[in-house]
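A protein chain is absent from this complex, but the other protein chains hold their places.
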Amino acid sequence: MTQVNRIDGGQVDRSKEVKFTFNGKHMRGFAGDTLASALLANGQRLVGRSFKYHRPRGILTSGSEEPNALVQLRSGAHQEPNTRATVTELFDGLKATSQNHRGSLEYDLMAVTDLMSRFLGAGFYYKTFMWPKAFWEKLYEPVIRKSAGLGSLSMKDDPDSYDKGFIHCDLLVIGAGPSGLSAALAAGRSGARVILADEDFTPGGRLNAETLEVDGMSGADWAAQAIAELAAMDNVRIMTRTTIYGAYDHGIYGALERCTDHLASADGKPRQVLWRIYSKRAVLAAGSTERPIAFGNNDRPGIMLAGAVRTYVNRFGVTPGQEVAVFTNNDDGWRTASDLAGKGVNVTTIIDTRDAPAVCDVPGARHIRNAAVMDTVGRKGLKSVTLTSGQVIPADCLAVSGGWNPNVHLTCHQRGRPEWRDDLSAFVPGADLPAGMAVAGAANGSMTLAAALAEGRSVANEQIKDLGFTASRKAAPKAEDEPRDCAPMWHVGESKNRAWVDQQNDVTVKDIKQSYREGFRSVEHLKRYTTLGMATDQGKTANIPALAIMAECTGKSIPETGTTIFRPPYTPIPLGALGGRARGKDFRPYRLTPSHDWAEKNGATFVEVGNWLRAQWFARPGEQGWRDSVDREALMTRKSVGICDVTTLGKIDIQGKDAAEFLNVVYANAFGKLPVGKVRYGLMLREDGICYDDGTTARMSENHFVMTTTTANAVLVFRRMEFVRQCLCPDMDVHLISTTDGWAQFAVAGPNARNLLRKVVDEAHDISNEAFPFMACGEVTVCGGTPARLFRISFSGELAYEIAVPARFGNSMMGVLMQAGEEFDAVPYGTEALGVMRIEKGHAAGNELNGQTTALNLGLGGMVSAKKDCIGKTLSQRPEMNRDDAIRLVGFRPVDRSLKLIAGSHFINKDDEAKMANDQGWMTSVAYSPSLGHSIGLGFIKSGHERMGEIVRAVSPIHDTEMDVEIVSAHFIDPEGERLRA
Amino acid sequence: MPEFTLTSAPPLAGYDQSFDGVKLGAPVDLAIVSIALPLGGEVAAEKAIKSAYGAALPAPGKSVLSKDGLARLVRLSSDAAFVIFTHATPDAEPHVAEKLKGAAYTTDQTDVWSALEISGAKARTALERICPIDLHADAFADGDAARTSMEHLGTLIIRTGGDAFLLLSASSSAKSFLHAVETSIHNTA
Amino acid sequence: MIINHPHLGPRDAAEFIYLGDASLIDRPDWQDENATEKFYEYGYLRNNPAGEHQELWYHEQGDRSWLVVTRNTLTHEITKVEMARDVARARGRSK
Partner (left out) sequence: MRYSAFKIFTQGLTGNKGWKPVWREPDPKPEYDIVIIGGGGHGLSTAYYLAKEYGLTNVAVLEKGWLGSGNIGRNTTIIRSNYMLPGNEPFYEFSMKLWENLEQDFNYNAMISQRSILNLVHSDAQRDAFIRRGNAMFLAGADAEYADEAQLRRELPFLDFDNARFPIKGGLYQRRGGTVRHDAVAWGYARGADSRGVDIIQNCEVTGIDIENGVCRGVQTSRGPIRAKKVAMCVAGSSGRVAAMAGMRLPIESHVLQAFVSEGLKPVLPGVITFGAGHFYVSQSDKGGLVFGGDIDGYNTYAQRGNLPVVEDVAEGGMAIMPMIGRARLLRSWGGIMDMSMDGSPFIDKTHIGGLYFNGGWCYGGFKATPASGYCYAHLLARDTPHPVATEMRLDRFKRGHIIDEKGQGNQPNLH
């Protein structure tokens, strides 16, 4: 296909021909084209189908406000639905397909909905599809869902990468049109740090689309010159292809930079970068958007906004039609006629709603005043328009101008409300702008080029003066004030046929009137009932006309009827970009234990524990599954000795003259009298009296403690202790610092633990049972002088120690411990065996310390010291937390020992029905105890401590199963604790 | 003779790479000791620091080199600071404690952190992708220090001079942090 | 949001952890005769104003300080940032 509509001029690079396909058809354009301009150049008017009625649609606009020309771009996993052809930069090899049709674009079977449209008006679905009841989900809804939606996702993982970043500036200028360029020049010359961002790939905004002059040169040339001057300033950063999509609190703006979307391949680089821009001040210079006028069949391919028609002609050297009519209610529409005629395009007619003389001379065009377009002909492409007078005018392109709306979107992102200006018949930014933002140019209602240039400069100067910069004295660039008279007209009342307001979502003037009739009269009801403004263009061309039509119905003025505000994002933002690098394994960082490498080499299977990766078990050849490994690790530990990396437990170094007193506040039990060289188990409550965390704290010297927390709560406990330190006890001398990552810590557990450690701990340190009894701690050296800390504490219930060395030695230490343990058949054990052994001992862990249980529930009620205050003490005494029938942590075993207990089962008394009213509690943790040879469990049950030996039912209806279980002591192994004191 | 010997293997030991416009490496034997100023003893502690290092403890968010240039004092908050210096053996804390003569509380932080040095003309451009702090020289001068978060990891960043920065982040996640910095360099190359 | 830290200057609020009303500083005395009632009010009841709100933020990804931030809950405008420790002292929490 040749470029039938390509004409002279424009800013495309005719030396670089670009090949692309649309629905498989091969076409050509030039570098500098958008997909839309290239499609028009190739005479492709029909590009898509509308959402509800599957109406044939073309290109309406030349910018990001486009409702109709949405295509699927690229193919395979790169497929990108709902892409606006009007902002898609053409590249060699581009593939685009049209969306939302069954059958071909030209013959869409779904277009039958258009014929039934009289039954499918606003909100019809709320009134039907209710009978029979089951049919909604089985029949109606699947049909509706299938026909809804526009483009398709590929269902494949997005193959591109994305990145994010942070940038800072004194002044952010949003939009590089005339006012933005003028603002950036002023601020840049003053020395302020400026970011100038524009969504287009060529800065200049409307300057590139108009024939107006600035400082005696063409607008486009002046823009290029301004950009060159700015580019030479090292305090100015120019960001093209960058949309400022959201204005957030305190001068933070969200921006999307499209880095490789204009290239055939991203080539391993991020496709897009999501920037958070930290600005001290901002100038919004986002320009304005032209609005259409609604009339019968105003949605046909070939009917376009007048400013867009001018853009295609002036900027891209493409004419959207060969026989053009203009329909306008304002002076600006005449510029389209005049520019087109100037380029030799055949402008046949100018239909002006005003009863006023010609604005300018347009050779060859007939001026019909006080008239309007009422209907059109040409289903897949415009053929003619019919005026209210009945006169038919042949045309393949109708350029429509209903006036211009300032782009106030970002001024509304913090719920600022725009204000109506009668002289412009448009909303302009209101007084409650986001802090630090000022608005300039057309976005502020300064609609002429001269005004925009002047205001850009003056607003920027005011902004930077506030920051202490001296404004440059250079004058604003000069331009003429072009005529801007506009007589509002929102829809042509004489139209009999449907007149579209929201073209993408197929909302017509009739729908708005019906919405009014049914009582949906507030703007929000209108939007929600008719879906107006909810499409991918967010109603950029639809909202204001709709509001005006509703105002007509209510008989009130437009501002009395309401206003619509805009929410982020300004234009749709890919979720990939918002997600940045956080995908797959990079979703969150990994924390590795010091012995990770050793574990990897020794057959460990790893498990995610928060951000940590921990060894779960260490499989040996011949083992038939994880249970084999775990049973062996637990048995061998209980029989001889096992070693486990427990570095992940939080470690907090606590120093200060008031450290002991401080611990008395944060722990429920007392620490004041803990002797130096001893460790104590500590229980922490939340202020609401619920158990929060547990661990051990060792007193290394009079004013120095080392606390351990659970892995999960390390950060939270530290935060809370800082709260106590700074906010509750501000004059205690106590200092906290985390050392979690600093020490590689290993549990060495089992009857041979001491024998093993004797080989590693330097001889100078006596670790005999007498010198270093249960709950002793101290600083030692290992392997010939390496500093270490030794704690005699036990989670497994065996004779056990935890030994800590500086983390850099951790991997080596694991090897050394295993080597030293060889003669005892030492095993490394993972978190599973750790869990088995703690259940065998009845120790509470995360499943029991779940933030819902009290010390009383856990059987630790006696730990809450009566003699002192602590966090949570008072509220733990509330009556319903101390009921006689409160749940208690106890052990469970299946009556039939061959059965496997299920964590999450609920307990029901023997003869009760399994229903919530009879719920006695639940099983928290279960394990197979290799020592006992059967399944064991921990759980909470009402008055459990008084029910030893009772048989209850553990029901798990989700598994459709239940079993009888016996309530037993939670201490399944060595209940007297003889082993750990051995 | 002890039967077993331990070998030191910090997570990024030996890492040293050059990219277009950026150098990235893990400094060797960097020791870090935290200093907490006792409540009511701040003046004495600052005095002890000054006499030990020949430099006064700077304001929060700043760092200074000791008089001999061998140690960097970084003030983290009103009552806490780091001293960073080159020291191979695992006894950095007693080494500092001795110098301060009991005027402040000290805790060894060497193994808590993992360090990366990034420098070069494009270092700032790369860091822009992960660092929320404004690193423009007017806003973040030589010696300035900030604790912040990069790619979900707590990081202490110090401008050690010109286009060179020292980055400290947790040693357990050192590999993820390195990956984050390398990705930034790749993405901005 | 940006919180202008009294020692460190403006920092993104993402570096901070929010706790709630700064009345959480005013922890009652456990030996007070109405201690249970006072702890209930302290722990559970909030003014929750639509307007100026004094609230606690913790600079977790920073200097680990707790701050009392005065912020408007309708506009998010921050008018004052203080070190919580100073506020606690001023409210008589010194020993």
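The chains carry the letters A, B and C, assigned in the order they are written, with residues numbered from 1 in each.
Throughout what follows, contacts are C-beta pairs under 8 Å (C-beta built on N, C-alpha and C of every residue); 3 or more make two chains touch, one makes a residue touch a chain.
Values in this document were obtained by computation on a predicted structure and should not be read as measured data.
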Determine which of the presented chains are touched by the chain that is not presented, and list them.
A, C
From the list A:5, A:44, A:82 or A:336, which touches the chain that is not on show?
A:82
For the full complex, which residue in A:130, A:264, A:771 or A:895 touches the chain that was left out?
A:130
Check each of A:121, A:394 or A:785 against the chain that is not shown and name the one that touches it.
A:121
Tell me which stretches of subunit C touch the chain missing from the display.
1, 12-14, 18-21, 37, 40-41, 43-50, 53, 55, 71, 73-76
Footprint left on subunit A by the chain that the document does not show
51, 78-82, 118-119, 121, 124-131, 133, 136-137, 141, 144-146, 148-158, 160, 162, 164, 246, 248-249, 252, 254, 274, 276, 413-415, 510, 514, 517-520, 522, 524-525, 528-529, 531, 534-536, 538, 567-569, 572-576, 578-580, 582-588, 607-609, 686-690, 692, 846-847, 850-852, 875, 878-882, 902-906, 914-917, 919, 922-925, 955-959
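Definition applied: only the chains that are shown with their structure count from here on.
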Arrangement of touching chains [line / ring / star / complete / other]:
complete
Write down the chain pair with more C-beta contact pairs when A-B is set against A-C.
A-B
Which whole number of Å gives the spacing of the CA centres of subunit A and subunit B?
32
Please report how many Å separate the Cα centroid of subunit A from that of subunit C, as a whole number.
28
Give me the residues of subunit B that touch two or more other chains.
80, 132
Can you tell me which residues of subunit C touch two or more of the remaining chains?
12, 60, 64-65, 83
Of subunit C, residues touching subunit B in the complex
7-9, 11-12, 14-15, 60-65, 83
Note: in the complex, subunit B contacts subunit C through residues 59-61, 76-78, 80, 132, 146-149, 154
Enumerate the contact residues on subunit B facing subunit A in the complex.
1-11, 34, 36, 38-41, 79-80, 90-91, 105, 107-113, 128-134, 136, 138-139, 151-153, 170-173, 175-177, 179-180, 183-184, 187
